[in-house]
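Shown here: the complex without one of its protein chains, the others still in place.
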Amino acid sequence: MPEPTSPKDDLAVSGAGAGGAMDLAVAEGTSLEQPPGSGKSDKARSLWSDAWHDLRRNPVFIVSGLIIAFLVFISLWPSAIASGDPLACDLAKAQQGSQPGHPFGFNGQGCDVYTRTVYGARASVTVGVCATLGVALLGSLLGGLAGFFGGWFDSLLSRITDVFFAIPVVLGGLVFLSVVPGTTVWPVIAFIVLLGWPQIARIARGSVITAKQNDYVQAARALGAGNSRMLLRHISPNAIAPVIVVATIALGTYIALEATLSYLGVGLRPPTVSWGIDISSASAYVRNAPHMLLWPAGALAITVLAFIMLGDAVRDALDPKLR
Amino acid sequence: MLLEVRDLHVEFKTRDGVAKAVNGVNYSVDEGETLAVLGESGSGKSVTAQAVMGILDMPPGRIPQGEIFFQGKDLLKLKEDQRRKIRGAEMAMIFQDALSSLNPVLSVGEQLGEMFVVHRGMSKKDSRAKAVELMDRVRIPAAKERVGQYPHQFSGGMRQRIMIAMALALEPKLIIADEPTTALDVTVQAQVMDLLAELQRELNMGLILITHDLGVVADVADKIAVMYAGRIVETAPVKEIYANPAHPYTKGLLESIPRLDQKGQELYAIKGLPPNLLNIPPGCAFNPRCPMAQDICRSKVPPLFDVAEGRQSACHFWKETLDA
Partner (left out) sequence: MPELGKDTSGTTSGATEASSWVGPSTRSVSRGESILEVRDLVKHYPLTQGIIRKKQVGAVKAVDGVSFDLGRGETLGIVGESGCGKSTVAKMLVQLEKPTSGAIRYKGEDITELSGRALKAVRRNIQMVFQDPYTSLNPRMTVGDIIGEPYEIHPEVAPKGDRRRKVQELLDVVGLNPEYINRYPHQFSGGQRQRIGIARGLALNPEIIVADEPVSALDVSVQAQVINLLEKLQQEFNLSYLFIAHDLSIVRHISDRVGVMYLGRVVEIGTDAEIYEHPTHPYTQALLSAVPVPDPTARDHRERIILSGDVPSPANPPSGCRFRTRCWKAQERCAQEVPLLAVPAVFRDADSPAAHDSACHFAEERVVVPR
């Protein structure tokens, strides 16, 4: 009678099933003849609520969550904490340092660095969130379908993703954005979605293939379930976690990419306010007036880091096996 | 005594609290003797063995109490580098899953030979010859031709033989086999068990056989220790335990397995489930599932009572169990 367990499973601690949740919390006093044990075991605990339970106790999540909440807040209502106008500049004050009412000083054009740094969040957050949504939707849709149906569509998609992985990001951005110019965030978002979806598609494809092989999918098929039911009820909920994790981490890198492209002069362009643009214009004066560079660059670094930390925390919560 | 485990405790820190995996285990093995440790998942049988081998993951594992005497030395008091010298050379382990225990990118010859390079300082060339010799010994056909092959090129039974060869390489005094045949087919199982028993006799090794299979135990063991919830509940020479178990758990297990030689009516089923290690029932851990449980079983942990020469049972009502 093979007991398909690793030596460690003997402990019943690591006896995690497909869901990965720990078994220990489980059976308690629930022998068949007895009423269920009292306390928390009585409650229905879905894997999502377990993950949320873990997340709430994770300091990494709390810190990154607070930073992100703050960023979202100031990108929606920048005037709440910055009363000035980011485009109101006074050349006479160019490159001046910190002074009352202007804690971060002034930039090369004499604009208030504090106000511009606050207003710059909007561009970054918009690009990050919209690009990630686009990438995640397109990538998981195509990748998921390829993984589920396989066959020629899958082969074709795999070749296409290979091609996309071969495109150098910055060079591609330079070309794309000089062909599709514009001062708004939308061409940048379009470019990131175009370039980013294959990464998610690969992950979605892999995780759908893994989920598809689970016996519960076979069980649903044996019951007579159709493709849409299997995809929506059985495969997607069990395949989505890696996509969420990678997308969250990617969000930070997309924000950095936007700044890079703006720095190079092809991403966002003035009068749009963006950290990338400010970093670019400040870099020429970094010796004389480093504050002009430090504030937007610091804001960018903290933002990117916050999303990457959030992704890590989410991964830990969704996949307890990694701990 | 080759190995003596005394009052061993092992616990694991988990997300939901401390899991008490082993709660005061005593057992001993002599040279040339086979001890079968029988238990279900969660009984602590493998964790005890991992503690003896010194391969427990610590943390999250912890040994708050206990002694493990091997050839007179307490292993738990040794430094890690001293233990490492013992591991592999003096005591070796065979795992259930041979495929994941072998390194897929090294040929079996390299893996077998490595033992001699590391522990005996042999040259690569000599170690290869030794590897072939070992493969012959565990009766892998065409050993000379196959020594350069990789683990995935061998069948399950052959891989388990390679594991055995590896464990035997340095002629250890003690072998711990953790479910060595569970993953194998019945006909292959018999081959591997026979081989193991034969080599044990030849080298006069002590063998600890960890298993949940009452049939395998009956075939090879000299004595047996039945574990439940991290404790030994019964220990006895193998013939006596099958003829007349002295613990209700052992008795229930023996009655609940279907027999090959008879059709039988409804099976006796032990009610309930094995306990949660985070929350082991007070008193005798088996009491919620035991048909004989009385008040004392719920309040007082039964010690191991001497039932007969070399025979103990951790049941307040061992006499009644024997007579029943």
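Going in written order, the chains are labelled A and B, and every chain counts its residues from 1.
As a convention for this text, contacts are C-beta pairs under 8 Å (C-beta built on N, C-alpha and C of every residue); 3 or more make two chains touch, one makes a residue touch a chain.
Please read these numbers as outputs of a predicted model, since none were measured by experiment.
Trainee: One chain is left out of this view; which of B:Gly44, B:Pro274, B:Pro288 or B:Pro302 touches it in the full complex?
Mentor: In the full complex, the listed residue that touches the missing chain is B:Pro274.
Trainee: Using the definition of touch stated at the top, determine which of B:Lys45, B:Arg146 or B:His212 touches the missing chain.
Mentor: The single option touching the absent chain is B:His212.
Trainee: Kindly state which of the options A:Arg205, A:His234 or A:His291 is in contact with the chain not pictured.
Mentor: A:His234
Trainee: Please give every residue of chain A in contact with the chain that is not shown.
Mentor: Missing-chain contacts on chain A: residues 1-4, 17-21, 23, 25-27, 30, 32, 35-36, 41, 44-48, 214-216, 218-225, 229, 233-234, 237-238.
Trainee: In the complete complex, the non-displayed chain touches which residues of chain B?
Mentor: 40-41, 141, 155-158, 185-191, 193-194, 212-221, 238-239, 242-243, 252-254, 256-264, 266-271, 273-274
To be clear about the criterion, only the chains that are shown with their structure count from here on.
Trainee: From the C-alpha centre of chain A to that of chain B, how far is it in Å?
Mentor: Going by mean C-alpha positions, chain A sits 47 Å from chain B.
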